[in-house]
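Inspection log for the structure reproduced underneath, given as structure tokens.
One protein chain omitted, others in place.
Every chain is named by a letter (A, B and C) in the order it is written, and numbering of its residues begins at 1.
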Amino acid sequence: MNAVVARLVVQRLGIMLISLLIVAFAVFFATEMLPGDVAQILLGQSATPQAVAALRTAMHLDQPAILRFVYWLGGLVSGDLGRSYANNMDVAALISGRLTNSLQLAGVTTLFSVPIALCLGITAAMFRGSLYDRIVSIVTVSVISIPEFMVATVAVLVFAVYLRWLPALSIADQVHGIGELLRIYAMPVITLSFVVSAQMIRMTRAAVIDTLNTPYVEMALLKGASRRRMVLSHALPNALGPIANAVALSLSYLLGGVIIVETIFNYPGVAKLMVDAVSTRDLPLIQSCAMIFCVCYLLLILIADVIAIISNPRLRNR
Amino acid sequence: RATRAFADTPKSGGSMTAAGWSSSTADTLDPAKASLSTDYVRCCAFYNRLTFLGEDGNVAMELADKVETSDGKSWTVTLKPDVTFHDGKKLTPEDVVFSLNRLKDPATGSKVQAIAKQFASVKKVDAKTVEIVLEAPNADLPIILALHHFMIVADGTTDFSKGNGTGAFKCQTFEPGVRSVGVKNENYWKPQLPHLDSFEFIAISDDTARVNALLSGDIALAASINPRALRRLDNVGGVTVSKTTSGNYTDLNVRLDLSPGDKAGFVEGLKYLVNREVIQRSVMRDLAVIANDQPVSPNDRYYNKDLKPKAHDPEKAKHLFKKAGLLGQSIPIVASDAATASVDMATVVQQAGSEIGMPFEVKRVPSDGYWSKYWLKAPVHFGNINPRPTPDILFSLLYASDAPWNESQYKSERFDKMLLEARGMLDDTKRKAIYGDMQTMISDEAGTIIPVWISNVDALSSKLKGLKPNPLGGMMGYAFAEYVWLDS
Amino acid sequence: MSNIVEIRNLRVKAKTDSGRVVEIIKGVDLEIAKGEVVALIGESGSGKTTIALTLLGHTRSGCSIASGSVTVDGRDTVAMSEAERRRFRGTTVAYVPQSAAAAFNPSKTIMDQVVEVARIHDLMPAAVARQKAVELFRALVLPDPETIGARYPHQVSGGQLQRLAAAMALIGDPQVMVFDEPTTALDVTTQIEVLRAFKAVLRDRGMAGIYVSHDLAVVAQIADRIVVLKDGEVQEVGTTEAVVNHPSHDYTRALISAFHPQAKSSPPSDAAAPAAPILQVKSLMAGYGAMGQDGLPKYVVLKDVDLTLERGRSLGIIGESGSGKSTLARAIAGLLPPAAGQIEMNGKALAGGVRQRSKEELRRLQIVFQLADTALNPNKPVGAILARPLFFYHAMRGAARAAEVDRLLDMVRLPKALKYRLPSELSGGQKQRVNFARALAAKPDLILCDEITSALDTVVAAAVLELLDELQRELGLTYMFISHDLSTVEAICDRVAVMYEGAKVEEMPTSRMKSGAEHPYSRLLISSVPQLDTGWLDGLDDDPLLRSAMADRRAAERWAVARRQRS
Partner (left out) sequence: MSSTVSSARGLGLRINIVGAIGAAIILFWVAVAILAPLIAPYPVGKIVAFDYFQPMSSSFWMGTDYLGRDMLSRIMMGARYTVGISLAGVTLACFLGVTLGMIAAVVGGWFDLILSRFLDAFNSIPSLLFGLVIVAGVGSSLTVLIVTLALIYAPGSYRFARALAVNVNAMDFVTVARVRGEGIVYMVREEIFPNIIGPVLADFGLRFVFIVLLLSGLSFLGLGVQPPQADWGALVRENLDGLSYGAPAVVFPSLAIASLTISVNMLIDNLPYRIRDRGE
């Protein structure tokens, strides 16, 4: 790693801390705005004012919320995510397993969808204007315009209910070995790929076409280079920056945005955890999830920017 | 028939997965805090109650050998001998005293604190007897003790995550919001039970996904399925359906102390406007029984058979709205997915209203926060009430002047007096008469419109045997795990 | 003697977006003998590049060959299949582009791109290709021939890049080289080196070449024959000697007479009143990058520059590429707030940044940028571009404004109909005139002209210069005229300042430029201007002064590159 990248990374990590602080405050105020608090929600229909007050005292929730929030922030500095209000478990313990699941799903989806999306985007750019290009672009838009829950449900109906090839539920900790991994992840991964690929395909295509119009690609043509060479060897390296950015933005969806997939396939990930946390007003848990989403998002953007720099010697050697 | 008898002979062994419809990080193994079906299922598997309600609605004994009283106020409970907790500790009266007393303590966060308040004292008498003294006589105590929250936990328990009870299964895994696994308690005090070696319980909140998981064989029991999935289940082999008509209902509440509910005629008009038949047939797909605006279910022995539901009569409704001076005024109805089928019911009312020139405006609000923000508060809104085992509980919870959940702010001194009177009454015939009158009062005077009783439908693999309906709710009153077996 | 290239009745058509088909090459015949270099000259838009590209069987998108044949080495590039063309390109015909800076892929090393032809056509093993490339670098007198290939395009200077582009073309040992204005973007000192390198290589290998340019003096040094084009048709063909000395066609004659622009006619009020300075620059320091602790930016470009511009006069700024000419203009215009020093206009100090200056101050001082391509918003028609300053400064609207736009177009000798076009539909000269007209629209006192004629052919450039002169006389404008083309400066300026490495090294009246320059760099610069004389370039080797100056320069260049790589 060279100086430019190192400086960018250091600077971004600094900014990340500030962003996290902003997010923490925003989430805190947002949560405060929601009706009801943990005690009230845990008691549900039996929440009489006295019961709520007593439970609040019992749960040490009688301090002002802002104070509890500040304590939580203090704990965060020392790496302590706090305890969940809803079930008094350590938030870190509550999250770790689920985060692993989410990262696994996101990872498998990335491994699956990114190469396919890049291939489609690049080939569509290569044969711009051809029938192939048109089909790819229409199919891309159709694919994202089908709601996610529908894709997932159709997949379950076909592969799990009628054909019985795959399990309808993806229970992450049953994975032993590659065959099982494929069986269990197949449907969630396909569903998610449908959602995230379109943007990657379109942006890749646009970025490659953009660089295909440059004089150095025309020069390659005049050197006798084949279309393949023009695209892969000349256009692509220069389009890497924008492509990495588009990929990063699409992938950032894979952590917090997959609630529907987690619900339908009963996959225990952090998106559902966050929803649970919101519905129980479990502030430490909400905060921790929000921090995770934010860190992942900023990291993805950072990685994209680093790729852009590394792929561009002009920036790399500044 | 021979085959049938053969099929009905319980088989031991095997494991199964069942799915409820909701779970979250707030899942708990503390019976006092249990709030969702998933909690009840777990509690039933890991703990026992002193009594329980059988499929016929009659009280049976579980951990208690006997529950006796002479005046309805002071009760003695004799415990069964030789019952042990999962950790090997013997069941003692101290456990019962601890379990019941903590329900009273507001700091516990108990769901039944309002009911447990009537325990004036719970005391150990001797090595196998506990004495419960009530604030006032209540003939229903044995039924109250059958509620899921009244499970007996070991004395002094503070950490409930182990699920240390006397129940048929030992808790092996408990991940809130994800799943729980129970393995057979080999030392279970009930002979021959449970049949299963282990069972796993998860929740699939998406209705379609739950049915699909059953159809694909991933789970053996899908609780509370959508009525619209029935047609699908009819056409496939290997799946059966278990219906329970219980006391669950979704009601349209009009607060009598706020406009428009305070205008005479409005509530009555609404009762005539609600098309119960359409709700039963279209919204509930016939998995419902038409109800008569009061909370005691037809299964209950105190049900007043003579009280007829109001017929759908738009003209009469129109007349009544006009009388209330509200005809033509747009009135919001708050509905939410939090209250089962309430959005669809609201649109039925809305449509009926639009045909007589009464524009209702459906306000769908998020399920999130519904119970704290809208329920009991909005002038016209929906509620959803789970079955309760006795009219006394229902009335004191929902209709007494000081009831915590007085959905329509119904206030009647006469009603309150009748409630107290009936509670301590050990004579069943008189009690029935009083309860009958009270049902009529609610139906005519309160602002709660209860159009139908909602049946609960569980779908199960036909390999799963032994599941019977129970008045406490679906999945055999949530206690299926102990009783079902797998037929290979 | 057999011809290696024969173009017969070539017609190229282009389709415009309204579907109209226009012919851009209208039946051209052309032949090139083995070992012969033929120059294509003609004004911008005359079809030079289009013809050159047909030798490789290529047309730019939107264009296509309508009819005719282009036979190279006995094969017709028009009739070939695409696969055949691919094999043909780089091996039989090779192309050296107009802007090498744009033609190099910024993300690949130079070596990779130079040997790419060999790899594509599988001409030789990689190691051999590299060896050959190094030899070519040496033959093209590039510094550090062994290691220069490992650099990226942005790490070498423009002149070097142009030579590297030639190496890239030569690696496949083509029989025909196509040079498309390979020196237009270079300053004179660099141009000489590149020209010499090209000439040597072509001569050594006996290659045939087609050399596209609009600069007659350059062409005179390198070509055996000259073909003069206009509007897609051949106007005149002849040996270089003949065309340069006895042009027969009007256009050629215009080209040649434009080469010797009229020297600046002294302003009428010259001696009478010593004109008050309109702009004074006092010990100006400016640069790029973050401000350091000493109050100076990280890269200081301008070092202590003093300048005085007198009203109604023109000051020329000359200097090699990177010497800070544009930076000076940017600092004066307020685009680059100075780190130290002062700029005064009409005796009043100007604020450093654009935002602090008043609208009136901004109006009086206009800047015209070097690259007309990027200085015009590609999405606005010419009319709108010109109308904006009229509205902005003078609140003109409606018919008055339309009339004024017409007048401005007229002033810069452009047809009125042009106002409906987008900049991309204009030729380079037209764009530059629009660019200039926009500055005029503000009715300024002072115009900073940054290389406004360097992309234009001599005829057009001469016309623009004449226009500048005329406007100065009519409107009393003051110019600061930046250029690396000394004859241009000579034509328009009263005084000239020489910049070298960010400092003003010398200032003198234009009339003394040829004789009175004292600073060695000024002298090198002045003697590098090509002459319209076929023997000029070859005669240079005998000039000892130039040779030593060149040697110094090369050392300095090496040092500069090394420094750039370190930082």
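Convention: a residue touches a chain if its C-beta (ideal position, glycine included) is under 8 Å from a C-beta of that chain, and two chains touch if they have at least 3 such contacts.
For clarity, every value in this text was computed on a predicted model and none was experimentally measured.
Colleague: Determine which of the presented chains are touched by the chain that is not presented, and list them.
Modeller: In the entire complex, chains touched by the missing one are A, B, C.
Colleague: Tell me which of B:T17, B:Q350, B:Q409 or B:N470 is the one touching the absent chain.
Modeller: Per the contact definition at the top, the residue touching the missing chain is B:Q350.
Colleague: Looking beyond the chains shown, say which of A:C119, A:M150 or A:L163 touches the absent one.
Modeller: Counting the whole complex, the residue in contact with the absent chain is A:M150.
Colleague: Can you say which of B:K66, B:R228 or B:K430 touches the chain missing from this structure?
Modeller: In the full complex, the listed residue that touches the missing chain is B:R228.
Colleague: Considering the whole complex, which of A:S19, A:T48, A:Q104 or A:S226 touches the chain not shown?
Modeller: In the complete complex, the chain left out is touched by residue A:S19.
Colleague: By the contact definition given up top, give the residues of subunit A that touch the hidden chain.
Modeller: Interface with the chain not displayed, on the subunit A side: 15, 18-20, 22-23, 26-27, 30-31, 33-35, 129, 134, 137-138, 141-142, 144-150, 153-154, 157, 161, 198-199, 202, 206, 242, 245, 249, 252, 256-257, 259, 274-275, 278, 286, 289-290, 293-294, 297-298, 301.
Colleague: Which subunit C residues would touch the chain omitted from the figure, given the whole complex?
Modeller: Listed in rising order, the touching residues are 16-19, 333-335, 354, 357, 359, 362-363, 366-367, 369, 371, 374-381, 388-389, 392-393, 415-422, 425, 438, 442.
Colleague: Would you write out the residues of subunit B that touch the absent chain, in ascending order?
Modeller: These residues of subunit B touch the chain that is not shown: 207-208, 226, 228-229, 231-232, 278, 281-283, 285, 335-337, 343-344, 346-348, 350-351, 354, 361-366, 368-369, 373.
Keep in mind that, in the parts below, only the chains that are shown with their structure count from here on.
Colleague: By the document's touch definition, which label belongs to this structure's chain graph: line, ring, star, complete, or other?
Modeller: If you draw each chain as a dot and join those that touch, you get an open line.
Colleague: With contacts defined as at the top, give the pair, A-B or A-C, that has more of them.
Modeller: A-B
Colleague: Between subunit B and subunit C, tell me the centre distance in angstrom, where each centre is the average of that chain's C-alpha atoms.
Modeller: Subunit B and subunit C have C-alpha centres separated by 87 Å.
Colleague: Any idea how many Å lie between the Cα centroids of subunit A and subunit B?
Modeller: Computed from C-alpha means, the inter-chain centre distance equals 39 Å.
Colleague: On a C-alpha centroid basis, what's the spacing between subunit A and subunit C, in Å?
Modeller: 49
Colleague: Among all residues of subunit A, which ones touch two or more of the remaining chains?
Modeller: none
Colleague: Mind pulling the subunit B residues that touch 2 or more other chains?
Modeller: none
Colleague: In the complex formed with subunit A, which residues of subunit C make contact?
Modeller: Residues 53, 56, 58, 85-91, 94-95, 97, 99, 102-108, 116-117, 120-121, 152, 154-155, 168, 565.
Colleague: For the complex, give me every residue of subunit B touching subunit A.
Modeller: Counting only subunit B, the residues touching subunit A are 19, 24-28, 33, 35, 105-114, 161, 175-179, 202-206, 208-209, 212-213, 215-219, 367-369, 371-373, 375, 404-405.
Colleague: Enumerate the contact residues on subunit A facing subunit B in the complex.
Modeller: Touching subunit B: residues 34-36, 39-48, 50-51, 53-55, 57-59, 84, 86-87, 89, 94, 97-98, 149, 153, 156-157, 160-161, 164, 167-169, 171, 263-266, 268, 272-273, 276-280, 282, 285 of subunit A.
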